[in-house]
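Here it is: the structure, laid out below.
Removed: one protein chain of the complex. Kept in place: all other protein chains.
And now, chain A:
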């Protein structure tokens, strides 16, 4: 771990004198103040809300675990959560595999590397709203996609008003917009693998798939864990892109969990209920993260 080592180093050298010990606190203060106000306090408030019935206007009413028991009986909540999980189940492996594949291609000695990297990275710089709009335009009734379908002799589809295709559209747009980011992370990880390993493997006459399975994948594990963790957390937070692409429809067919919480809190004015849902989502995300962490540690030694 880097933290204790650096702490030791700092202890050895520092000597600004005792009268100045308040100075570091002053330097940290602005950040700390904002953190506390906009992250720590909201977390505490959210937790308190989750045990109350509250519409934002009238006084709060303590209901104990009432919100939680109600959520457990709320089918809409669970189906939104299930949809999110299914979306994550497809998007996470797809992004991981594709971005790794592209990263492997782009660390080869080929021409126009920089150009290709830029092309794949570029969509990650576009806001989710515009990504959503872009694909909404392409998948629209008069969009290119339907034109291609008719060219191939198929009936035009109402992509965004059909439950299945709306979800497919969301998945395509997500992969398109996120691939470049994880490609860059994988490239960093791939280039950190010492070349000696590959040299040795080549001398031993190992085949390419074998080299990939026995050298690249194991040594790439820390990077892969990071990517899986980040994509998973991202998948569970998906909202702005969906909002722009499908608006959560048709019906509620692409309403994932964050949008559902947002609507419960702001449109239905059930702040207590929405806070309880947020607590559940937070616990879920933390559990995933902890699990990932544990799995990756267990495998590294």
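Rule of thumb we're sticking to: a contact is a pair of C-beta atoms (placed from the backbone, for glycine too) under 8 Å apart; a residue touches a chain by one contact, two chains touch by 3 or more; residues count from 1.
One rule holds for everything that comes next: contacts and distances are computed from a predicted model.
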Practice task
If you had to name the missing chain as UniProt does, which of "DNA-binding transcriptional ArsR family regulator", "Phosphoribosylformylglycinamidine synthase subunit PurQ", "Sporulation protein YhbH" or "Sugar permease" would it be?
Solution key: "Sugar permease"
Practice task
Specify the residue from the set A:125, A:152 or A:203 that touches the hidden chain.
Solution key: A:125
Handout entry: chain A residues touching the omitted chain (full complex)
Key = 2-3, 6-7, 9-11, 13-16, 20-21, 23-25, 27-28, 30-32, 34-35, 37-46, 49, 56, 102, 105-106, 108-110, 114, 116-123, 125-130, 132-138, 142-144, 146-147, 150, 176, 179-180, 184-185, 187-188, 191-192, 198, 233, 236-237, 239-240, 243-244, 247, 258, 261-262, 265-266, 271, 274-275, 278-279, 281-282, 285-286, 289
